[in-house]
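Only one protein chain is missing from this complex, and each of the others stays in its spot.
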Amino acid sequence: MTNTTRIRWIDPVGHDDFSGDIEALLTDVKRPNTEVETVSLERGPHHVEYHYYESLVLPDVLHLVKEAENDGVDATVIGCFYDLGLEEAREVSESMPVMGPAQATTHLASTMGDTFSVIVGRRKWIPQMRSTIERYGLGDRLASFRPVELGVLDFQTEPDRTRDRLTEAARAAIEEDHAEVVILGCTAEYGFHETLQAELGVPVLDAVVAPFKFAELQAELASLGWTHSKVGGYESPRVAEIEEWGLSDAFRTRGVWER
Amino acid sequence: MTNTTRIRWIDPVGHDDFSGDIEALLTDVKRPNTEVETVSLERGPHHVEYHYYESLVLPDVLHLVKEAENDGVDATVIGCFYDLGLEEAREVSESMPVMGPAQATTHLASTMGDTFSVIVGRRKWIPQMRSTIERYGLGDRLASFRPVELGVLDFQTEPDRTRDRLTEAARAAIEEDHAEVVILGCTAEYGFHETLQAELGVPVLDAVVAPFKFAELQAELASLGWTHSKVGGYESPRVAEIEEWGLSDAFRTRGVWER
Amino acid sequence: MTNTTRIRWIDPVGHDDFSGDIEALLTDVKRPNTEVETVSLERGPHHVEYHYYESLVLPDVLHLVKEAENDGVDATVIGCFYDLGLEEAREVSESMPVMGPAQATTHLASTMGDTFSVIVGRRKWIPQMRSTIERYGLGDRLASFRPVELGVLDFQTEPDRTRDRLTEAARAAIEEDHAEVVILGCTAEYGFHETLQAELGVPVLDAVVAPFKFAELQAELASLGWTHSKVGGYESPRVAEIEEWGLSDAFRTRGVWER
Amino acid sequence: MTNTTRIRWIDPVGHDDFSGDIEALLTDVKRPNTEVETVSLERGPHHVEYHYYESLVLPDVLHLVKEAENDGVDATVIGCFYDLGLEEAREVSESMPVMGPAQATTHLASTMGDTFSVIVGRRKWIPQMRSTIERYGLGDRLASFRPVELGVLDFQTEPDRTRDRLTEAARAAIEEDHAEVVILGCTAEYGFHETLQAELGVPVLDAVVAPFKFAELQAELASLGWTHSKVGGYESPRVAEIEEWGLSDAFRTRGVWER
Amino acid sequence: MTNTTRIRWIDPVGHDDFSGDIEALLTDVKRPNTEVETVSLERGPHHVEYHYYESLVLPDVLHLVKEAENDGVDATVIGCFYDLGLEEAREVSESMPVMGPAQATTHLASTMGDTFSVIVGRRKWIPQMRSTIERYGLGDRLASFRPVELGVLDFQTEPDRTRDRLTEAARAAIEEDHAEVVILGCTAEYGFHETLQAELGVPVLDAVVAPFKFAELQAELASLGWTHSKVGGYESPRVAEIEEWGLSDAFRTRGVWER
Partner (left out) sequence: MTNTTRIRWIDPVGHDDFSGDIEALLTDVKRPNTEVETVSLERGPHHVEYHYYESLVLPDVLHLVKEAENDGVDATVIGCFYDLGLEEAREVSESMPVMGPAQATTHLASTMGDTFSVIVGRRKWIPQMRSTIERYGLGDRLASFRPVELGVLDFQTEPDRTRDRLTEAARAAIEEDHAEVVILGCTAEYGFHETLQAELGVPVLDAVVAPFKFAELQAELASLGWTHSKVGGYESPRVAEIEEWGLSDAFRTRGVWER
């Protein structure tokens, strides 16, 4: 293992408005020898609430993931609570671990309480997120989704409103749905977990910090050979095919498949 | 309802080698007043066994779906057993129904027997397909996956070998796994179901014909207002946002969002 | 395939009060070359809300199913949302497809939204219906049952009351239970889905039209050999045994087993 | 509670060939103050392997159940491992408990080991039985079904063959499927459990004795008011309706609804 | 079988305040030839609401179970609704059956209605109880837990308050959660089920009486060889090891392992 661990945060949107905040947040909680890197996309929607937007950014995200591996990055986080591209990234990455906010927070929440609730922005988000959490096997531990009627781009514009709505939704989750742990179900809900935690007296997991810390662990484990398996679903595509079909010319691959 | 029903088959690969066969196959089984249309992609991999390939073609597929709706097509099939882009297409399409081979075959098989087996090409395919079938709720009806160690592009090159392997795998599924129905788990496995059926004495569902026939039904039902719901997960993205962020310029959208 | 497709609707009650309405309804939505036939029982209860009533009519229903097959009918619907006799009918029928309202509506709803709610008459109905939907694998997609406190025979007597109660229950299902699709869980709830749909903005599936349209598809598929499998649970009883035990004399079999 | 407890065994077939054996078997294991009664049907098939046969006998079985309650019987067993009519009987019976072999054996097996296997006659039986066990919630405890390729009427004709096949199947269930408990999945498999148990060293539950002993317990519990609930799915049909529709004349009801 | 059946009730707490009441209650409902015995612990907490308290008493409880078997007792109940030590006791006991209140009541409730609710003291209890009921496979039949905000030691101190709260919670379970059967989820909730039953019109299962009656059945079944299996999870520890490691000296084993 090198002395420094490089963790790259990929913000899967076509702007970097949140990058500074996220970098500051992660720098606060990183281990001493971790280097935080953040990237966002050169093109794309400003949020990915819709599957269409997810689909548009997905190829660019995967090329950033492969680029990160080529650059020697130790682990990567794709910063969207839909866990956009997480399975696909593990196919593309040969051995560099990849993490997503939903997988990290729900797997950690499972070690902290019997059930958890996820505070989301809008009802629209729930079906895909529930499907993902059920795929992870943690559907029985999901006490509820609680929407606060805010879009991704609304969370940071009026922080007081956001804090009040998150607090109210989380309190209802704890008292009415019997949640023991609260998860903030959007990376744009950053900056509120400490206040909520103090107010509510239960762990409130932040969707930026949690996957980043999990990725630091993954980077360490990868040096023991413990990263995603290549014998089944994550088998990588064949570079020979990619070349034969001219995919690097046809798509914006950033040269990631060049040998 | 117009007198003619137009069903468009989207082959989500960057070649049209199978298009003629598929068009002939569908013309054979279509209703009298159905018009069969097939399209494939202008760029892209020659098969989509890997999630990376799925990801590359996904935006182009969604734009073809939206284009089909704009063109007045009555229903569309995305021709890949991963059900690539099916959920996303229902978000993009305002009201034109969309179908995929896995959803069509498994939902029909459920009306034909207690359990079904899916004959796939390679082990690599199984995790994503099982995850999809479990999401559909039909995991308990899945007797087994049986791989025949052939890639997508191998099925039509040596038909005798394909037929023998499919027969052997299907027989094992029926006798050892107690499957009552057999599903051919790749659109490229077309052309074999009748022979297998005669040999094995159970329904053998073809991944080209079944979703097409289901789409004909969906086209009819849509005229009653029965198509995918827009109040939750399939809420469409907002065209105003798409314009504001310049997505039509940044991606190959074929002008589908122009008003 | 013959030029005409005959679909027979079996109303499993001892009166034909609804037959005219149902025949008119189906004639409106049928394909051009479909012939609609309706039959009801010569004896029996006026509704089948109770399992006892279902049990009384079950043998007569199965004999009507077998008679339909003997008559050359292409597909049959048993018109009760309990899916009364559906499994048994597939055993009795050699190859003629059979459909029921619950299987048809729930399988179609699954292609239209993340979750659905079923609007039922009384709480009494729920356990059997939930058990059936869970057996179909679609329990996770069931947002809720919503009873409107009306019996089967009440739905058509005061249409305004029925429409108001269905609307109120469906609205609660959409808003409180997050249902994306609404299913009218009784064949006697016919005649309301268009009004509800206009009012609520989501697909509202009618328990008469939906299984009938599904049966039209099944009739077509059967000509490809795609009907219920005979290698397992649907293996037919042996006519030799039926004769040996004198069952045709002991029960009202309508001569269906005669060779 | 009366001094004597009357348990009636209903053999749901149109002959009484097994009644003597069953009565002897039950007399051996009954409590001192229990009276064993056995009845079979006046008409009907000789076995109920097929759903059609189940359907034919179902109304007569339910009338026998109601007659038993009218006669003051304390609990009734319907003697078929499909648990034919069990749910329906609890609707028809006001307060007399009813039991079936599958429910009794699987619920008892759950208190005796982590998993159980069911030894059945033919593959045909499995789908309905698995569906029933899954409805009971015990699907995860079901290690396997093991068919021995014998019909219901074969079990008692050549006892040596039966014993050998049951032993072989049960041994495979224990060693290969890791079953900890064995259930004989047909009432006609009586007379073998002691031999198997001695041979195999695990509990082997008999489908005649187990539901009978469970029914003795139910009879006692009913005197505490603990019998099937009437507020939901088991709500009884209304006698006024039965009379109004002339069901007693139209069907062979044995006068059970007369007041 | 001996003429007398001895059932021993183990109250897993360090006092015998409830023993007299429980013995009286059981004497009322026992079969004529049953002998009721009650024991409690020589040391330990006064209730076992906390897992820590369960853990402290667990070894002493297991030694009492083994002592009961050594004494020739026919079946034992461990009297705590957490089913504290039930799995462990079946490992320690060679062939004497053991029962717990949660297993007995939920398995009996499953034969009495579609769903049941459990009335508990405090929210704290729910996670472990739900986990237990899900392990039994009956999670889908669990309509709800309803806490009444009383601790174990509060139930018998002000009976009127207890009765009122239990009634209110049970009524809400029946009407709002659609429970068909009510279970009193603590052995200290004894003495109320008859009143509730009269008031509510559904079976209300008592956590003292139900497991005791089930144990009487188990004692009978054990004489047929039907007790917990020893080929898997309940394989007993080896006495030679216990001696070699000096466990009888190191722990308060009451000499139960002496040969």
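A, B, C, D and E are the chain letters, set down in written order, and residue numbers restart from 1 in every chain.
We adopt the following convention: a contact is a pair of C-beta atoms (placed from the backbone, for glycine too) under 8 Å apart; a residue touches a chain by one contact, two chains touch by 3 or more.
None of these values were measured; they are calculated from a predicted model.
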Neighbouring shown chains of the undisplayed chain, as defined at the top
A, B, D, E
Among E:26, E:64, E:77 or E:126, which one is in touch with the chain left out?
E:126
Where the complex has a chain not shown, which of E:7, E:92 or E:182 is the residue touching it?
E:92
Across D:15, D:123, D:178 or D:254, the one contacting the chain not displayed is D:178
Only one of A:99, A:129 or A:247 touches the unshown chain, namely A:99
Logged for chain A, residues touching the omitted partner chain are 29, 31, 97, 99, 103, 107-108, 110-115, 136-141, 174, 178, 180-181, 194, 197, 201-205, 209-210, 213-214, 216-218, 220-221, 224-234
Quickly run down the residues of chain B that touch the omitted chain.
123, 126-127, 130-131, 134, 139
What chain E residues would touch the chain not displayed?
14, 43-46, 50-56, 58-59, 62, 85, 87-88, 91-92, 123-124, 126-128, 131, 134-135, 232-233, 235-237, 241-242, 245, 247, 250-251
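Operating definition for what follows: only the chains that are shown with their structure count from here on.
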Which of these, B-D, A-B or A-E, makes the same contacts as C-D in over half of the contact pairs?
A-B
Count the touching C-beta pairs: is B-C or C-E ahead?
B-C
Length of the line joining the C-alpha centres of chain A and chain C, rounded to whole Å:
45
Name the residues of chain E that each touch 2 or more other chains.
114-115, 139-140, 178, 180
Chain pairs in touch?
A-B, A-C, A-E, B-C, B-D, C-D, C-E, D-E
